[in-house]
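Missing here is one protein chain; the remaining ones are kept as they sit in the complex.
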Amino acid sequence: MSNTRLFWEQTLAILWKDVRCELRTRQIWLAMGMFALLTLVVFNFAFDLRVDNQTAVAPGALWIAFVFASTLGLGRTMAAEQEQGAMDRLLLCPVDRKAIFAAKLLGNLVFIGAVEVVAVPVFAAIYNVPVVTVAVLPILALGTLGIASLGTLFAAITANTRAREVLLPILVFPLLVPVVIGAVKATQGMIDPAGGEPPWLGLIAAFDVIFLSIAAVTFRYVIEE
Amino acid sequence: MQTVDRDLVSSRAPSARSRAPTTRGTLLGRYGELALAGATALVMLLAIGMAFFYAPPEAVQGNVQRIEYIHVPIAWTAFLAFFIVFVASALYLWRKDERWDWLARSGAEIGTIFTTLALITGSLWGRPVWGAWWAWDARMTTTLILWFIYVGYLLLRSYTGRSAAGARAAAVLGIVGFVDVPIDYLSVTWWRTLHPALQLPLGQQAQAPASVVVTLMVALAAFTLLFGYLLLLVYRLQRLQSEALRLRARAELDG
Partner (left out) sequence: MSMALSSPLAADVGPSSTARPLVVVSQLEKTFEIRPVLRKVNFALPAGETLALLGPNGAGKTTLLRVLATLVRPTAGEVWVAGLEATRDAHEIRRMIGYVGHQPGVYEDLTVRENLRFFARMYGLREGRALADELVERVGLRAKANERVRALSRGQTQRLALARGVMHDPTLLLLDEPDTGLDEEAGALLTALLRERAAAGKTTIFTTHQLARGLSLAGRALVLVGGRAVHDGLTQATSADQVRGLYRRETGRPV
C-alpha cells in the first residue's frame, strides 16, 4: 500500500474507531448539543433582543454557543485514548502522528458538525433570523475548522493536566479571537449585507490553513513521550 | 539526605550523550553581566531625564503624553519577549535541549509582567485621553489578548510542573500563540474600523518634533536593555532550579 493511501487508511480507521466508541457510550455528544441549545436560550434572557438590534447580537450568541459547546466536546476524542494506558496502543503502531491528528480533528468536526446541524435551525427559529441558507455553510465550515484545529491540538495538550476542563478554554479562547470575530461578522454580513466589509471569510480561511498546518506538525510533540 | 556535598557536585561529569549539559558560568560571563547592568542603569537614567526634561509637552495632551515614553517601550518589550518565547520554543522542539526551554520560560515570565505594565500604563494614558479606563483600541486589545496567552502559558507550566512533557506542551503554545498575535491584530483592526472609536494617540509621530522621536528611541533602548538584563537573571534562576533538581536526583541515585 502506498504511503499516502496507508496514511488515509489509518486516519479513517482511527476516525471510525472513535465514532463507533462514542456512539456506543454516547457520553458527550448529546450533552454538547444540549449545552449549545441552552446557551442560545439563556442568551435570549441575558440580552434584550429587540427586533432592531437582533442582527447585531444574535450571530454572537450563535458563535458563543458553538465555541463553548465545542470546548466541552473537544476533550472527548482525546479522553477516549486516556482511559486505559494512554495512547500507547496507537503510538505503538507504525502510524504517522499527523494521521492521528487528522483522525482526531475529523472526529471533532463530525461531533461539532452534528451539534451545528441541530443548533442552527433552532437558532434561526427562536431568534427569528434567516440563517438556514446555503450561504451559511462556508461560514460554518471554516469557522468550525478553525475552532477544531486549535481545539484538537490543545485538547491533547491539556489531556493529562489536572484542571483540563478549565485549562482548555483558557488556552484556546484567546487564540480563537480572529475566528470568533470573523465568523460573527460574516454571519451578520450574510443576514444583513452592508457594503465595504473586510473579507472575513478570507481571514478565517487563512487562519485555518495556517493553524491546521502548525497543529498537524506539532501534534506529535504533544502526544509522544 | 538533603545536603549534597562538593565532591558529588564536582565528580559528576555530564555524559557525552546527555542532552542537558550543565553550564558553569552565566550566559555573558560575570563581567558581561555587570556591563549590561551598568549600561541598563545609565541608559534608563538618560531616558528618564529626557522624558521629563528634554522632550517638550505635547500640544493637545500636555504632560500626560509623557507616559508614552514608558508605555510604548514596555509594550514593545512585551512583544519582543514573546518573539523570544517563540524562537526558544521552536528551537526546543527541534533540538530538545532544555536550555531553550529555560529561555522560553524566562521570556514568558518577564513578558507577562511587561504586558501587565503595558496594559496598566495604556489604561492610565487612556483615561485622560479617552475619558474612560478602557476603549477597545486595536493595539490595546491585541495586548490584552497577548496577556491572556501569556497567562495561559504560565498556567500550563504550573499545571504540568517541571516535566519534559510540560515543556513540550508549552513550546507548542509559544509557537501557536506567536503566530496568532498578528492575526489577532488584523482581525481586531478590521473590527474597529466599523467603530472608529478612540485610539491611543500613538500616531502623532508624523508631526512630532525630533526631540520626541529621540526621547522615544532612547526609552526604547533603555527598556530593551532592561529586558535583556532581566532575561539573564531569570534564565539563571531557571537553570539553577533545574540543576538543583538534577543534583537531588543524582544524590538519590548514588545514595
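Some observations on this one:
By letter and in written order, the chains are A and B; residue numbering begins at 1 in each of them.
As a convention for this text, a contact is a pair of C-beta atoms (placed from the backbone, for glycine too) under 8 Å apart; a residue touches a chain by one contact, two chains touch by 3 or more.
Please read all numbers here as calculations on a predicted model, not as lab measurements.
By the touch rule set out above, chain A reaches the unshown chain at residues 1, 6, 9-10, 13-14, 16-17, 20-21, 24-25, 83-85, 88-96, 224-225.
As for the chain not pictured, it touches chain B at residues 15, 17-19, 161-164, 245-246, 248-250, 252-253, 255.
Quick note on the criterion: only the chains that are shown with their structure count from here on.
Distance between chain centres (mean CA atoms), chain A to chain B: 32 Å.
Residue ranges on chain B touching chain A, taken from their complex, read 93, 145, 148-149, 151-152, 155-156, 159-160, 165, 168-169, 171-173, 175-177, 179-180, 183-184, 186-188, 190-191, 193. Chain A makes touch with chain B in their complex at residues 150, 153-154, 157-158, 160-163, 167, 170-171, 173-175, 177-178, 181-182, 185, 198, 200, 203, 206-207, 210-211, 214-215, 218, 221-222, 225.
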